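Beneath this line is the structure, given in structure tokens, with notes to follow.
Note that one protein chain of the assembly has been removed; the remaining protein chains are unaltered in position.
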Amino acid sequence: MSFFQSLLDHINYLGAVALFVIGLFTVVTHGNLIKRIMGINIMGTGIFLFFVAIGNVTGGLPPIIDPAEEGGTFINPLPSVLILTGIVVVVSITVYSLSLVVRIYETYGTTDQDEIAKMIREENDND
Amino acid sequence: MDDLIVKTVVRIIIPFVQLFGIYIILHGHVSPGGGFAGGTLIGTSFILYTLVFGIGPAKKKFSHRMSEFAESGGIILYLAIGVVGMVVAGSFLTNAEAGFPLGEAGSLLSGGMIPLLMIGIGIKVASTMVTLFHTLIEEETS
Partner (left out) sequence: MRKKLTGFVFVALFAILSINIMRMPGIFDETAPAYNEATRHYLEQSVEETGAVNVIAAVLTDYRAFDTLGETIVLFTAIVAVVSILRPFAKKKDPVGDRNG
């Protein structure tokens, strides 16, 4: 069953693509603002998993070098380093969007995007 | 919350969580972890205290003034280490050329400026988490 063997080899990338598609589905379908922000966060997590899984090498050891022993193949440390900075950026964007949602809720009284758009249209019609 | 079991258990657990976070920050150059993971652990211990005991007692433990010092102090520590490198050797943020003692690889006192940078990053990340949580949770007085 080489198809199942190949499926098990690619399981990291398939999981990353599944997370990305689930996040995108959540953003497009729901009307609640907080669910959409969580969908963007899930999309970011999927991309991080894809990027870090590229550094895996056959028979690789974790990149902590023991100064006594010599040799051995280590996995690629560079994608993990770049993703550490990316995680912090995504967290900052999520927190800022959530604080904007707090302000929107106080102004309009709801967090549903269709009702907010209707209220804004009525305000523009009344002006 | 008013549950007695939760309050007692949290009061016992929080020092161990903070000790583990400090351990992960200080051993950042020897074992996996580093400044970001350890700072997140210390911030989570403060958030746990806020969730269980309410925001009034938590603001006494981590006030707005301490958040100001921690936020600015983390970046100023990082920049000071960089300027030391620039004054001594000529480039910003160098390790071996600026005279930081490297030590033998694998022991705790090794790496030159790496543990100091990890401490600065850890303080900054912990303070960021706690300040964001308190700002989002705080209710208006009107």
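Order as written gives the chain letters A and B; numbering starts at 1 within each chain.
Rule of thumb we're sticking to: contacts are C-beta pairs under 8 Å (C-beta built on N, C-alpha and C of every residue); 3 or more make two chains touch, one makes a residue touch a chain.
Here the structure is a predicted model, which is why all the values come from computation and not from measurement.
S.K.: Go through chain A and note every residue touching the omitted chain.
M.R.: Residues 6-7, 9-10, 13-14, 17-18, 20-21, 24-25, 28-29, 54-58, 63-67, 73-74, 76-81, 84-85, 88-89, 91-92, 95-96, 99-100, 102-103 of chain A touch the chain that is not shown.
S.K.: Write the list of chain B residues that the hidden chain touches.
M.R.: 28-32, 34-35, 63-64, 71, 74-75, 78-79, 82, 92-93, 95-96, 102-106, 110-114, 117-118, 120-121, 124-125, 128, 131-132, 135-136, 138, 140-142
Please note the rule applied: only the chains that are shown with their structure count from here on.
S.K.: Measuring from the mean C-alpha position of chain A to the mean C-alpha position of chain B, what distance in angstrom results?
M.R.: 25
S.K.: So in the complex, the part of chain A that touches chain B is made up of which residues?
M.R.: 62, 64, 66-67, 84, 88, 95, 98-99, 102
S.K.: Using the touch definition from the top, list the residues of chain B that touch chain A in their complex.
M.R.: Residues 31-32, 36, 105-106, 132, 135-136.
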